[in-house]
Structure formats: C-alpha cells, structure tokens
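My questions all concern the structure below.
All protein chains of the complex are present and in place, except for one that has been dropped.
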Amino acid sequence: MTCDGLSYSTQEMMAVAAARVLRDGTSCFVGIGLPSTAANLARRIHAPHLALIYESGAVGARPEHLPLSIGDGVLAETAEAVISVPEVFNYWLQPGRIDIGFLGAAQIDRFANINTTVIGDYAEPKVRLPGAGGAPEIAASCREVFVVVSQNTRTFVEQLDFVTSVGHGTGPGARATLGLRGAGPTKVITDLGVLCPDPDTGELVLTEVHPGVDIDDVRAATGWEVAVAADLRTTPAPSDVELGMLRQLENATGKPSDA
Amino acid sequence: MTCDGLSYSTQEMMAVAAARVLRDGTSCFVGIGLPSTAANLARRIHAPHLALIYESGAVGARPEHLPLSIGDGVLAETAEAVISVPEVFNYWLQPGRIDIGFLGAAQIDRFANINTTVIGDYAEPKVRLPGAGGAPEIAASCREVFVVVSQNTRTFVEQLDFVTSVGHGTGPGARATLGLRGAGPTKVITDLGVLCPDPDTGELVLTEVHPGVDIDDVRAATGWEVAVAADLRTTPAPSDVELGMLRQLENATGKPSDA
Amino acid sequence: MAELVSLGEAVQEAVHDGDTVALEGFTHLIPVAAGREIIRRGLRDLTLVRMTPDIVYDQLIGAGCARKLVFSWGGNPGVGSLHRFRDAVENGWPVPLELEEHSHAGMANRYVAGASGLPFAVLRGYAGTDLPSVTSTIKQVTCPFTGEQLAAVPALNPDVAIVHAQRADRSGNVQLWGLIGVQKEAVLAASRSIVTVEEVVDELTPMPGAVVLPGWALGYVAEVPGGAHPSYAQGYSERDNAHYQSWDAISRDRESFDAWLRQKVFA
Partner (left out) sequence: MAELVSLGEAVQEAVHDGDTVALEGFTHLIPVAAGREIIRRGLRDLTLVRMTPDIVYDQLIGAGCARKLVFSWGGNPGVGSLHRFRDAVENGWPVPLELEEHSHAGMANRYVAGASGLPFAVLRGYAGTDLPSVTSTIKQVTCPFTGEQLAAVPALNPDVAIVHAQRADRSGNVQLWGLIGVQKEAVLAASRSIVTVEEVVDELTPMPGAVVLPGWALGYVAEVPGGAHPSYAQGYSERDNAHYQSWDAISRDRESFDAWLRQKVFA
C-alpha cells in the first residue's frame, strides 16, 4: 500500500493507528508484539509522558529498541521502578490505577469478548492457544481497553469457542453486573479499520476504515453482520514521521518471526 | 548481687538467662528492649548464626551496638535483606518460618497468656498500654515463644484485664482448637527465675531460680499459687564473658530510660 | 501526576477537617514536619491512621486534631508511654479519642488490601485474643477450599496518606530506601497523597534497597529537609534518640506540652 510518498504494510497501518490513540500523560499496560510497538511509537512521537507498565514488573520502562519479549533486559534497565509480578497485578492493575490496557485476540465477538485459550472444544482442542496470561484482569480493571487484532473471519467470529477475557459481555450493563470496574474495550484496531462499541447496545460498530479499504472488505472479514457508523471516516495514512520512527524502532529489534 | 567475681543486677541476670536459651542456627523475631539485648548477646557469644528478624523489616540484622528502637538505621545497614512490613508479617512470620519469638508483658497469667493493651476496664482504662503491635501473631505463629518479664504481683496475675496474645489459652488443647500453629510460650524468663509450661496442664511451673533467689521470693511475686518443679535448679550466675559482652553492647547504645 | 509544591500548599490542598489521614513510616522516615503543619493549620476531627502512633501522633492528639485513632501499637519506641495519647484515652483530654485497634499484622494487611483495590484482607490473626470483642473491624471468613476459619479485616483507604522519603526528581518520582515500612501500601491505598522529601534532585540514582513511587501515582511532593526529625532519613540523618527521650518529659504534663506547642509549632 502506498500513500503520502512512503509505502506501508497493513501491519504498519495497524501499529500507527494503535499508537495514535494513546494519549500523553496516561499509563498503559503493555503486552508484547503490536501493543508494545504501538506504545513505544506513541512515546516517541506524541506521548513522551506515557507510562508503560509491563507485566514482567517494569514500570515506566523506556526501551530504546523494541523488546522481543515482555521480559527483555532493556525493560528493567530503563524502568523507573522494577516490581514483583504479584505487585504488578495486585497494587497496579487490580485497583484500576492503569488507564489503558492493550489486548490481542485469537477470536473476538461482536461485544469485543476475547478468546485466547482454545480453538474447538476445550477438552479436545483443535488448536491449543497460550491461554489467559494477564488478559482477563487487564480487560476487567484497566480504565479502558484497546484491542489490536488482524481482521478476518477466523478472528471476528459470531460465537467464541471460549471466553478468556470479557469485553462487553452480553451487552449493556453486563460489565457492571459482573463487577468489572473498567470501561472495557473502547476501540478495536485492526488491519482494516477501527471499531468502537455502540453505547446503547455494546456492539462493535465500524467507525473508521484505513486508506484503500472499503466497507465490503470489512464485511467480508467479519463473522457477523457488522454495524457501520453513519459518519464512517477514513484513517489518515501513516505520516512519514510515523513510518520512519516505526521502522527505526523495529530495525533495532531482534524481530519476532510471529507473535 | 555478686557472684563469680563481677557483681550484676537482676536485669542483667534476666538478659543473660534469655540469651542462653537461643540456639545457634535458629531464627528469632526480635522486639525492642530486653529481647533485642538477649538476642544480640547470644549472637556475640554462642549463637553466631542466629538470624535476627526485626518487625521493621530488617532480616538477618547484625547491629554492632544495641539499637534504641526496632527501626534504628543500624538495623537496615547491617541486614542481609530489608523487606516491607507487610512482607515481614505475611511471608516470614505467618507461615511459621521463624523459630523463636520474644515477647514482653504488662500482665501474664498462669497459662502464659499476655496483656499489653490496658490495665482496668477497656472503655475506662486505668492505664492505657501501647497495645498489640506484632505480639498476637508472634505468639500464634513462631515455632516457640520466650516471654521475658519482671516478676511481681502486678505482672503475674490471676486474671488478665485483657488478652492481647494467647499463650496456652485455657490449658491443654486450647491452642490447637484456636488454630494456633506454633508451640506457644515454652519459657518465661524473669528477674527471679525461669518458668516452663507443664506439658499436661499448660500451667507455668517454676523450673529455675536465679542465684540468691528462693522459692518464697517467687511465690511472693506471683499472683497465683505457683507450681514448683521437683527438680528445681539454680541458674548459673552470669559468667565474666557474658557480663562483659552485655555491658559492652549496652555501653554502645543510647540506652533507653525505660522500655 | 505529582505536583511539586510547598508543604503548606500540600496540606492545604490535600487535608480537610474530618478526613481520614494516614501518616506512615515505620520508625524510619516518619513525616513529623507534615504532622506539625496539620497542627499549625488547626485541622480538626481527623481520623488518624498509623501502625505505630509515636511522637508525631502524640503531638496531633495533644493538639486536639484527632477524633479517632486507628492503630496497632501506641508507644514512644524504646522510651515508654505516649503521654498525650494516654491522657486522651484515660481522661478525654483535650478531646475524647475513639480507638480502633488492631495488631501490626492486621494493620499491614488492611493497607495491602487498600492498595490492592480489595475490600478486605485475610490473615491468620487475633484468634483467642480479646481484640475482636473491642474492635468491630475484625471478622472471620471461611476458606472455600479447606473450610478453615481465618481472620478478615477491611481495607484501609485513607482520604490522604502522608509519607517522608529521601528524594524526588523534578517529575515527582519519589525514591526511598532503608527500612521501607508500609509506605508504598499507604500511598497506593489513599485517595490523595503527600510526600515530603529531603531533597529534589535532577535524577534519581538507583540505590540498593530503594523503592520508587512513580510521580503519576502521587499527589503532592514537597521538599522538607529534615522533615522526619526526630525520626531519620537513612543517608541524610540519624535517629535523634535523645529527642525521643526528651519527649517523655515534654509530653508528660499538659502545661509543658502546651508550652512546647506555643514555642515549637505556633511560634
């Protein structure tokens, strides 16, 4: 894909879109892969005071290059504070102290509930996925959650095989009934566009498409009849500054072969 | 009082007797005052590998002089590890990891239950004492407890005004019923002698008198009819080494005016 | 995000009549100067929370700032009684003082629950003692796996926590070391926080045993050199044991305490 001079990939568009939604002066609970890329990109461009908390215990980490794992040495070396893993979850995540949680997904449904546990039956799985990790409590406790996931009919499904992390549950009021105190997923950022929950129904609505993507591309990649916002916008393409910085960050990493 | 050359006070006898019962290679939860004196004396004489844990968070402290408080800087400076106060109680004391707990008392009864809360009625106290501090859980969780207290009819009472810390409760089996996992007080060391609980009744029995003390002195200083062991022994007087080391330790301290 | 302000501004902004206020620091790093600022501003009806109400709370209680004390051990460490505390409890002077008393283990866990966003904490504690009969915030809970009965205590979530630390950087990140007590828990449990520091520096050099509280989790940071005296700040000062001993005489009667208040706090 090309635009504004430099050509870029859909993965790059997704990373840039994810970086843009991170506001300066907030705190962000960062998982590895795209969330870490997005958070560090934001920190370099428009959010120098974004506090990054890695579940490995690095609080206020300022890595110069992207770590391969959430536990690379560069995180502890550049952190304001290093704390134990129980402390991360108990003192920092659980009380709702962290503004933004980033999550990935193997499956996501129309209410932004997430499966990262298993494809197929739990007892006789077709694909055994890594499991919950920090996700259920990130989804529960961060003030809001951004989900970053490639959009296709394997990931955007009518029915999850397993609910690992709760988005908007079965719709309005579900989170409150469950005692989940954060706002839940407020944005789902994909390689095709951005979806946000409808405040009345809790269901995801397509609010932005990335340059070159049209609504039918999104419909074809979604396992349910996706709602589309009346004022659907087109995401601005990555700027030269964004792309340049993103590539500089990634080139300085032992890049993962897959996430 | 004089013996073996050097003269010594009853307080010194009590400190030396308390030091002697600390075995090398054990761990000891230390409060301030006489327990701290005894523990540091033991460490200097016969128990170089006695691990001292102060509730202020100093684990393995090796002070060169006696601290005035449980939080003097010398404790953190000489400790193997410094930990938070919640960690002291949760990770170290509560699981029964510590061999010996030392406790003082304002009142103690025949089952070595202890009051450090109030003299008189709780709501209208005659004397308001400092309160529980670490004592209830030291009494509950250390593998065994040594109580160090001056013996007189104000301290050795028939009936406590308040149970702050449980010794042997109402007698045999009481600790198990309450779920208290340590053995409770196994020695009560006073300025007159040493008392140990009778294994059958849980009641304190006088097993040692200090040099120059006779049974009637102890009876007169005890608010109940105190049992006396058939094989009552006399404590060896402090040796010159013990007294010399004790005085050296105390001279290096800003000595408390009272404890 | 921490604001660097004066101690006066911090107390004015953060502490109000009737608040629940925790000044923490376990022997080390006690925020004594902040306590005197609270007296100076004439704050009233405070619920004071602290594991070891020592001199700093003897002063606040004697000055009539407190209506209630939540605590686990009230003495002058290594010296003896807190006379103003005793006078309030025994004689209701200058005002009656309601007590809510726990053990250290209970108080520490109440802060931990508060910092963790939980409504209560579980511990092995209080069994067989008279404390549950006088303290309504001690209950029992049953382990859903083993059926064991354990003690439960409610979270402490003070309106304001006040602590002292060695230093802060200009972004309000705070660093403390030595005996670290329960300060992190108290600050994270509270709605608002004040940290007084020995000095504000350009950069927080890493130190063995240091705890760092990120500025974005703090309220107000005020530079108050010597703000822990007669307690101490490891690396900056020694505990003034003589002062602790002299407090015994100052506080022993109402007249000498009032003279101290006039000369040392309100002068």
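Just so it is clear, A, B and C label the chains in written order, and each chain counts residues from 1 on its own.
Here is the rule we use: a contact is a pair of C-beta atoms (placed from the backbone, for glycine too) under 8 Å apart; a residue touches a chain by one contact, two chains touch by 3 or more.
Only a predicted model underlies this, so the values are computations on that prediction, with no experimental measurement involved.
The missing chain, though absent from the display, is touched by one residue of C:Asp17, C:Glu98 or C:Glu148; that residue is C:Glu148. Across the entire complex, the residue among C:Pro53, C:Pro94, C:Gly117 or C:Pro158 in touch with the chain not shown is C:Gly117. Within the whole complex, the absent chain has one touching residue among A:Ser27, A:Thr117 or A:Thr235, and that is A:Thr117. Here one chain is not drawn; of A:Gly25, A:Pro48, A:Gly131 or A:Gly244, the residue touching it is A:Gly131. Seen from subunit B, the chain kept out of the figure touches residues 25, 27, 49, 51, 59-60, 80-81, 90-91, 94-97, 141.
For subunit C, the residues touching the chain absent from view are 117-124, 137, 139-141, 143-146, 148, 150, 152, 154, 206-210. One chain of the complex is left out; on subunit A, the residues touching it are 32-33, 55-58, 67-73, 75-77, 82-86, 88-90, 93-94, 117, 122, 125-128, 130-137, 140-141, 162-166, 169, 174-175, 178-181, 254, 256-259.
Simple rule for what comes next: only the chains that are shown with their structure count from here on.
Centroids built from CA atoms put subunit C at 40 Å from subunit A. As a whole-number value, the distance joining the C-alpha centres of subunit A and subunit B reads 57 Å. Put simply, the C-alpha centre of subunit B and that of subunit C have 28 angstrom between them. Subunit A has no residue in contact with two or more other chains. Contact of a single residue of subunit C with at least two other chains is seen at positions 112, 184-185.
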